[in-house]
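Showing just some of the chains, left in place.
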Amino acid sequence: MNEETLDELITKNKVYCSMGANASYIPALASVNPNQLGVSLYHIGSKELISAGDASVKFAIESISKVPALLLAIEDNGLTTVLEHINTEATGFTFNSPLNMEINHDKHPLNPFVNIGAIETTSLIKGDSPDTRFSRLLTFVKEICHDESISLNEEIYESESKTGDINRSLAYYLKGNHMLSGDVESILEVYFKQCSLNVTTINIAMMASVLGNKGVKPWDNKRLISEESATLVKSVMTTAGLYDESGEFSAHVGIPGKSGVGGGLMGVAPNKYGIGVFSPPLDKSGNSLAGMKLLKDVVIDLQLNIFS
Amino acid sequence: MNEETLDELITKNKVYCSMGANASYIPALASVNPNQLGVSLYHIGSKELISAGDASVKFAIESISKVPALLLAIEDNGLTTVLEHINTEATGFTFNSPLNMEINHDKHPLNPFVNIGAIETTSLIKGDSPDTRFSRLLTFVKEICHDESISLNEEIYESESKTGDINRSLAYYLKGNHMLSGDVESILEVYFKQCSLNVTTINIAMMASVLGNKGVKPWDNKRLISEESATLVKSVMTTAGLYDESGEFSAHVGIPGKSGVGGGLMGVAPNKYGIGVFSPPLDKSGNSLAGMKLLKDVVIDLQLNIFS
């Protein structure tokens, strides 16, 4: 694949931008230009990066941040301990619902990629203050994305914090059911901040390439996370990375993915590519509509489907 | 891997036979000797089959039959039509519950591997009588398992039919919600029969190898199903093949799998191996306990994890 082909895929799929709708719960997401579509591919073997479309546009990482937060929680506590707090099972419901837990009387959030599990995950990141914990996470994100310039979008953060009552409800649900240690507001501060980082598709592609390269950063051949952790996270991305559309994404795209309501989408082709996509308009499950279409085309073109 | 190594894995994992419990809802399953563990691996490239333990024991295929039924339904109707009737999403609940559908007001069963979706799938198999439809399915199973001797276990079938009231409830639920065409009792007759086929781990390994070989039977290089169909089914096995334990299996074993309450377990290592496992005692989700342990060891030993 070359940039020319990528450009064609951008052109082909841009029409889907008009078929979804930006996240509307905060003005800073609602007001983003919806007619954007960008993609970056980082090839693990050749260390070559190619991009097309709006690949340099900064957007809010939102739920894609659940991946580095989980990786850091695993580094901090070990995989076993993390899996004592959070399961790796699909919930069958939307991202912000406690329904399955409440019905099944689960003792743990079902997976780290629905909000209630992500809040639990963030609570496991070590540090003696919210500032320290967020600072450690930001450092980790910069390293896994190979970009020192990644920073907090203060406007997004203020809005997330102000409108985050459903997340507060989920956090207090965990706390009230004795599943969460620490101060709820402090945990939510880190959680809202992690969702408010500004990234580009290039950042996302680099992060994906570390997962795809068994935990070793391709650009400097240094291990950042354990192979076991990278493998597990790719598995959970497959079964639960796109909320209640994870099974559809798995069936129709066929690589581990993780979406965010900022319009970002991360795809991992194990041992081959890290992929970052961005297009703000979402489908009803909260996943980037044009982004998924484009990613599907890339997967087909490069024969990346892991089930094939 | 050779048979000696397989033998060692049988010995190592046989201890888990005592930690689960046979399916107990029908005598014919409850009375099976629980202290059995068998495995067969069919290597797609070399066309070599190796087995260990109780690989020649016949057992009831049960829910593993949902795979060939889905494949035949796709052959009969095309993938698009089948996906208009059944989704490919995890439900978050046990195999015999309509909970998620009822809560989410879904118009379709969430996936073909929970009972309600499997009944829907079976209803799509073509034929002008239950006998014809079952006969066509049996022929297909014989072909994909490369074994003309596969036959109905009448005792199991009688029991399944007699005790199948929850399945009847699910079928009438579909019918009453206008999601099922045809006569409910006729559809259930085929469904109960498909669950009551006697198979061995060798049969299961051969079936898995066709899925692993993109739809082409490795033993005669003839295509049986489309590549698209084989890919999709492996994806759905990954997200929904082990009921409400699918995510755990995916995270800890890492290949597409499908279980049955007869103790069977099918694993597919794309382009490498078809794997059949058998051990009757089940865990609380209804999956073979020793079978999953053994399969995990095989996957690690042969480095088959698709997320690695």
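Chains here go by letter, A and B, matching the order in which they are written, and residues are numbered from 1 within each.
Going forward, a residue touches a chain if its C-beta (ideal position, glycine included) is under 8 Å from a C-beta of that chain, and two chains touch if they have at least 3 such contacts.
Remember, it's a predicted structure, so these values are computed and weren't measured experimentally.
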Number of copies constituting the complete assembly, 2 shown: 4
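Criterion: only the chains that are shown with their structure count from here on.
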Centroid spacing, where centroids are CA-atom means, of chain A and chain B in whole angstrom: 32
Chain B-facing residues of chain A, complex: 87-93, 99-100, 103-104, 110-111, 214, 227, 231-232, 234-236, 238-240, 244-248, 250-251, 254, 256, 270, 305-308
